[in-house]
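The other protein chains are all here in position, but one chain of the complex has been omitted.
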Amino acid sequence: MQDIIDVQTDDFDQNALYNALRQDSASQGAIVTFSGLVRDFNQGHAIGGLFLEHYPAMTMHSLTNIVGQARQRWTLGKIIVIHRVGHLAQGDQIVFVGVTSAHRKDAFDGAQFIMDHLKTEAPFWKKETTECGPRWVEANPNDEKARAKWGNDD
Amino acid sequence: MQDIIDVQTDDFDQNALYNALRQDSASQGAIVTFSGLVRDFNQGHAIGGLFLEHYPAMTMHSLTNIVGQARQRWTLGKIIVIHRVGHLAQGDQIVFVGVTSAHRKDAFDGAQFIMDHLKTEAPFWKKETTECGPRWVEANPNDEKARAKWGNDD
Amino acid sequence: MINVLFFGQLKEQLQTGQLSIELPVNDVKALKTALGQRGVLWQECLSGASTLVAINQTIGSDKSTINDGDEVAFFPPVTGG
Partner (left out) sequence: MINVLFFGQLKEQLQTGQLSIELPVNDVKALKTALGQRGVLWQECLSGASTLVAINQTIGSDKSTINDGDEVAFFPPVTGG
């Protein structure tokens, strides 16, 4: 029951990831997945696509740390986190988080905790292509609030 | 962007359901899915499989009502709820809930709300095959607590 | 006529999935009393605090009114999902 944490330019296959979670789930019973997609509109701008930059040496370290924190707080089975980088088009998949647990609440909380921390701690930066040219996405204050809700956890 | 609510004896294809959610998600960005599987152990008993009975005339009415309540509380895109009935084997998929939203928190909350209410309001009953013979599953008090957390909503 | 249904463990204990009642009962409490005439087992099963009732596919209580032609279902706490 090995976790999968990956940063990649290629698209991911949600079905294959779901099957990987399910395969290791004999004692789990609950699977929660989150997928983030490139939206057509963001902060009032029509989005053509986006470029995702990251800090390679830190990214895996950051994601591994977030997954480890989730494991300390809940009883979780298998965890998969995939984040894409590079050029993405409208509708493309950006991120996948999948969590299994024997308990429904743990699976939901674990997946949401990972996303809330990924959004505020993992070193990714989005640059959107809009009708007014490229622009760096600004951090959403709600993301910081969502993370703060979980309390301190280092 | 039509919701899908179904009760069926056949297995469901998580991938097809995910693609149906994704297809209608140009303005959504967030997809949360929950899948429930037949576990190998429950309440201390090794489970060989289970039989799911339901109250056909009430089931769709109940699920539609729960989905409607979720829509009133959050801004949700497409919603899919599939619940199986009849004979299921260990590891089989029992239930799927999928929700899209423009906001990550709404997608997580909507999916969890639907599961918490389905677990306490929708007329399904599980009978497990154990090493001591068949036994009706007893309701888990934690499910009632999980539902109560959302407050009144009728 | 009232159409009465039983599900889950209750159906097995009472060895009855469905029955029709012609008696004039005005609410669920009166229906339970009428069904209790069938024996101690029926009284115990229907008076259990955890036993739920639905009138025309909507959850109700002992006080819920019953009209001719209604469908009334008794069942244990649900355990799907």
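A, B and C label the chains in the order they appear, each numbered from 1.
Here is the rule we use: contacts are C-beta pairs under 8 Å (C-beta built on N, C-alpha and C of every residue); 3 or more make two chains touch, one makes a residue touch a chain.
In this text the structure is predicted, and so the values were computed from the model without any measurement.
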Displayed partners of the chain not shown (whole complex): A
Touch criterion as defined above, residue of A:A26, A:A102 or A:V137 at the omitted chain: A:V137
Residue in contact with the excluded chain [from A:I47, A:A70 or A:A122]: A:A122
Interface residues of subunit A (partner: the chain not displayed): 36, 52-55, 57-58, 61-62, 83, 94-95, 115, 118-127, 136-140
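Assume only the chains that are shown with their structure count from here on.
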Most remote chain, CA-based centroid, reference being subunit C: A
Mean-CA-position distance for subunit C and subunit B (Å): 26
Centre-of-Cα separation between subunit C and subunit A, whole angstrom: 48
Between subunit A and subunit B, centroid-to-centroid distance (C-alpha), Å: 23
Numbers and ranges of subunit A residues touching at least 2 other chains: 104
Interface hub residues of subunit C, defined as touching at least two other chains: 81
